[in-house]
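Apart from one protein chain that is not included, each protein chain of the complex appears where it belongs.
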Amino acid sequence: MTAIDERLHDRKFVRTFFTTPTAESGADDSAKKLRSAIGLRGMQAPDVWVPDNEDATAPNMRDEGAENIAEVVADDGEEFPGEIHPRVVWHRDDPSTRYKGFQHMLEITDPENGAVENIDGFVIPEVGDIDDWKKADEFITIVENEHGLEEGSLAMSVIIESGSAELAMGKLREEMGKADNNLERLFLLVDGEVDYTKDQRAITPTGGLPEWKELRHNTSRAASAAGCISVDGPYDDIRDVDGYHERITANNAMGMLGIWSLTPGQVVEANKSPLPPEEGYWIIDADGREVELESREGVEVYSGDRIELEEEDGGYELEVGSDEIFVESEEDLADELLDLVDYVPSMDDIVDSMEEFEAAKEAGKGAIAMTRAATVEIDGVQVDVSSDRMWDEATYQALMTPVKLFQDVYENRPDQHDDLAELYSEDVVDRAMDVGN
Amino acid sequence: MTAIDERLHDRKFVRTFFTTPTAESGADDSAKKLRSAIGLRGMQAPDVWVPDNEDATAPNMRDEGAENIAEVVADDGEEFPGEIHPRVVWHRDDPSTRYKGFQHMLEITDPENGAVENIDGFVIPEVGDIDDWKKADEFITIVENEHGLEEGSLAMSVIIESGSAELAMGKLREEMGKADNNLERLFLLVDGEVDYTKDQRAITPTGGLPEWKELRHNTSRAASAAGCISVDGPYDDIRDVDGYHERITANNAMGMLGIWSLTPGQVVEANKSPLPPEEGYWIIDADGREVELESREGVEVYSGDRIELEEEDGGYELEVGSDEIFVESEEDLADELLDLVDYVPSMDDIVDSMEEFEAAKEAGKGAIAMTRAATVEIDGVQVDVSSDRMWDEATYQALMTPVKLFQDVYENRPDQHDDLAELYSEDVVDRAMDVGN
Partner (left out) sequence: MTAIDERLHDRKFVRTFFTTPTAESGADDSAKKLRSAIGLRGMQAPDVWVPDNEDATAPNMRDEGAENIAEVVADDGEEFPGEIHPRVVWHRDDPSTRYKGFQHMLEITDPENGAVENIDGFVIPEVGDIDDWKKADEFITIVENEHGLEEGSLAMSVIIESGSAELAMGKLREEMGKADNNLERLFLLVDGEVDYTKDQRAITPTGGLPEWKELRHNTSRAASAAGCISVDGPYDDIRDVDGYHERITANNAMGMLGIWSLTPGQVVEANKSPLPPEEGYWIIDADGREVELESREGVEVYSGDRIELEEEDGGYELEVGSDEIFVESEEDLADELLDLVDYVPSMDDIVDSMEEFEAAKEAGKGAIAMTRAATVEIDGVQVDVSSDRMWDEATYQALMTPVKLFQDVYENRPDQHDDLAELYSEDVVDRAMDVGN
């Protein structure tokens, strides 16, 4: 027996969910964008590719879109490095849309079309409460049966874009495993914030999307409790790479490691963002803004205007924003700075710490102190700071997540080995693959 | 069949929930405040008026209060422009209070008193888990049966002021529609933060109310999932109009478009706040504070101290708070400013965009770029900025909410037509009523 909250699918992690229109009128080849997307490799190729036969494709082109998916995947699906999960039409309030989605799934997976071996599952949008999820699950079961596929072999991912779907996520543990459904096929829980905003009838003065932090927490929690993987919705402002990166960082702190990508550029950013950096670096809280310190010959230098430091008679004057603090000793100054600085470890640093803890554990210790030290320089004044953090088994396990993510990527995405080798040295890659096993 | 998550009542939106004491001792006429409130019209009149026979009225005056409600509504209820939902006493832990509430409901709706035609429903405070909600529902069913009213014709609204009631909201979809209850009568889910704070045993140093953001999200979500309407609790600081407006704006971004009002002044503010402004305007993020730009002959001018801009040799020096950025070209400067500015569209702007998208859709396009451009001036330097936003069907639907709110208000509140005509030109009103239909 497998516990329901272990991730059940081949991929334990999904960083990227990239959608492509399936058919466009007016072009010589209506499947042109599909053919282009299926050729992506390396960091530009997503973990999950979603030929989008719903919102990205005009309603009157969707029958052709379903045929295009089958044709393009039959031609080039075998070589595609990620998984392929087409999105079909669906709506909790409209049986004709649901029936259309069923027909498209039948078409795409028809063995005569030659694509089904490389179709990993389907994405169902606009689901409602759990009984609506079961309708989609049942259609997929019938599709599997009609086409001679093993029951449960096609994954099902859903877009959470209604309050009822958000509530349904709390019921997954009770419903998965029941004899009358195959909901164990559930794979991705993907937030769809634009439609969710409509469903909640939310209004913002500028028309911008609300943050929906509670929705993202609930999605991540449900994924954790039901062995699925959580993915955030699209980030509309394609040119705003910093904003996209910040959204990913915020998502990761909630356990939501995947995000929708609208362009290959966003795919690259989202594939790389959750991985630890090549080089570790120190950051400082400069009056509410996080600033990276510049490493110069072993000294970490702050050169902004938000923090000022001066040695005076009998002590130091530290000014952060408009707050002035006077401290009498270098030790007190180090204490103050310790509250402001933090270290972002590199992959190498993380592997070092993991190995250090594993060695301590073998030597019979349950907890050890990990020390992190640096010389920080502000306005020419240098201060040595050093912090200890206690690690026990729980700390070790919690900090293992980026390593496990790396291992999952490395095992499943050989096409990214070159990119990873550029990011990390070969030695680091070898040790990262080895740690924890 | 109607899906449970469509709003089922006459009003699809409720902006204002205004409470009035039902009986005060010592006055010549104990019903004086009721008589005054039922005379409110236009923006001073709430969408839902709540003669409050619970907390606002002394316990020993509540029998008289129930009689007063019947008498005042019999006299003047026909002309009142909003709905009338008296609050009766109730407590999940006290059967005698519940029985008293039942008796008051019987009295208020007794056909001999002549008020029942203008009583739209009841507000039940201090509910607990869903089985407690069913007790109130059952009493209302008996009231309807005793007085020859159609079953389900009286709405039921509840005050969410306990952890058990918050959890009950997650069960509404499973319970509504069952043969043994009439919970489809549920109308408003109203947060009661003071009692909720007591129930959670929360402590703040100053005694101020916690924000309870998760409660508000969960209430809004439940309303969305169960076809009800969510309303925030009272805002105590009556003189703080800005604070009330900010709370409403924050609520609206969660889909909670209604709020309690304690005075006719708060009613006016809460009736107007969720509607789009008469004139659009640009805002700028001035080091964490949102500031409105002043429009002078087509140029949007920032004249505060938090942002400084200077043309220098070979570029521009932009200072936001204590951050300085140097950019070399006007294009780079425009890029930086684009991250800081945003536009708050007027009702006119929104209708324009809606019509533009509808025309594009008819012409067979699934998505179009909406452009917004302005000339921004800071410290005498003028810069042209321009942003595109992709609109698809989902964007269109999500941004339709303020228009739908307006349409609901216009249809149901003829007494506010004059006020709306003052806010928006007649032409805008006509087009807003037409769009989306």
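So that you can tell them apart, the chains are marked A and B in the order they are listed, and the count of residues begins at 1 in each.
The rule is short, and it goes like this: a contact is a pair of C-beta atoms (placed from the backbone, for glycine too) under 8 Å apart; a residue touches a chain by one contact, two chains touch by 3 or more.
Source: prediction; values computed, not measured.
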- Note on the structure: Answer key for B:Gly128, B:Pro276, B:Gly366 or B:Pro402 versus the chain not shown reads B:Gly128
- Message: For a quick check of understanding: of A:Asp29, A:Glu117, A:Glu211 or A:Asp339, which residue touches the chain that isn't displayed?
- Response: A:Asp339
- Contact residue for the chain not shown (choose from A:Gly26, A:Gly148, A:Gly298 or A:Gly366): A:Gly366
- Message: Suppose we count only contacts with the excluded chain; which residues of chain A make the list?
- Response: 3, 5, 13, 170, 173, 213-214, 217-218, 220-225, 249, 252-255, 257, 274, 283, 322-324, 339, 342-345, 364-366, 389-390, 392-395, 397-402, 404-405
- Could I get the residues of chain B that touch the absent chain, sorted low to high? 25, 55-58, 60, 92-93, 128-129, 162-164, 166-167, 170, 192, 194-195, 197-208, 210, 214, 236, 240, 287, 289, 304-306, 321
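FYI, only the chains that are shown with their structure count from here on.
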- Item | Averaged-CA centre spacing for the pair chain B and chain A, given as whole angstrom | 34
